[in-house]
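Yeah, one chain of the complex is gone here, protein chain that is, but the others are all in their spots.
So, chain A:
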Amino acid sequence: MLPTLRGRIETRLFLIIVVGLPVTLLYALFVGGLPYDGGLLLMLLGVLLALLVVGVILDPLYILIQRLRWDRDWPFAYQFFFSIIEFVIVLSLASLEWIPWLDEFAFQRGETIRLASFHFAWVFLIGFVLLLGPLAVLFVRWRYKGGRFGRL
């Protein structure tokens, strides 16, 4: 991938909305059944929001790393690795009570961490596979625009 800062943020937002939200709704349905378990859904959405915030804060750092690379690229392996790091950071911050919209006690329990981890795995894997190429099927200009959408 050859992302620019704005491209990173746009792609991140896009994946959270287009992949993250529907996957969260389906996952909550699968785990809690109907009617929706409001507490679970809010918790998962809260994690999603935390992932977005942490990611957007880290994006400029990734761009700095890219500048140190002669090709100024972002290998898929890095994308894979740092996505998992971002989730680990969210879990840690949540258990330290640093994320105001997440209940810190919940994230000190194995059960919540397990639920959140499976939820993350689905959101992340689907998004990552889309980045490997399928996204360009819908957005033919995206790969030239450093991850931004719209016209060239």
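Quick note on the criterion: a residue touches a chain if its C-beta (ideal position, glycine included) is under 8 Å from a C-beta of that chain, and two chains touch if they have at least 3 such contacts; residues count from 1.
Please note the rule applied: contacts and distances are computed from a predicted model.
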What does the UniProt entry say the missing chain is called, choosing from "Fe-S-cluster-containing dehydrogenase component", "Branched-chain amino acid ABC transporter permease", "FHA domain-containing protein" or "Aspartate carbamoyltransferase"? "FHA domain-containing protein"
For the chain that's not shown, point to the residue among A:Y36, A:W101, A:F118 or A:Y144 touching it. A:Y144
Write the list of chain A residues that the hidden chain touches. 2-4, 63, 66-73, 75-78, 80, 132-134, 136-141, 143-146, 151-152
